[in-house]
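Quick one: the structure is below, questions incoming.
Missing here: one protein chain of the complex. Every other protein chain is in place.
So, subunit A:
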Amino acid sequence: VASGLGAGARPAVAATEDANALIMEFTGGAEPAMGRVTLDVPEIAENGNTVPMDVFVESPMTDEDHVTDVLIVADGNPRAGVATFHFSPMSGVAQANTRIRLAGTQNVIAVAKMSDGSVFMDRKEVKVTIGGCGG
């Protein structure tokens, strides 16, 4: 029987710092502005083992002006990093969908980097009934 987070569990404050550090590393220190990014996650997730997550970024997706990368972090997980999507003009649309694990109620944050280096974000809280780290 798996025993949940065990020794890996850390206070939420540490996890939030971890998330911020990941975001700053991703943006090169720039503070992302809210906007252009739409993060779609459920308000309430009964099962933290598999929470649907969709991200869309407004962009023409041309060679000159496109989304290059989108970082997804979860600020209450034992490790904040979730995934980084890499797009190209051949994506046509900067949108991706996956399923993620959330250890408990927390914020999910999506940060998008554009081809001109500008950065944008969206943040949503997900209330998790049964945490998804112990499996």
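Here, a residue touches a chain if its C-beta (ideal position, glycine included) is under 8 Å from a C-beta of that chain, and two chains touch if they have at least 3 such contacts; residues count from 1.
Please note the rule applied: contacts and distances are computed from a predicted model.
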Look at the options "Thiosulfate oxidation carrier complex protein SoxZ", "ABC transporter permease", "Acetolactate synthase" or "Elongation factor P" and return the one that UniProt uses as the protein name of the missing chain.
"Thiosulfate oxidation carrier complex protein SoxZ"
For subunit A, residues touching the missing partner are 1-3, 5-6, 8, 49-51, 61, 74, 77-79, 81-93, 95-102, 132-135
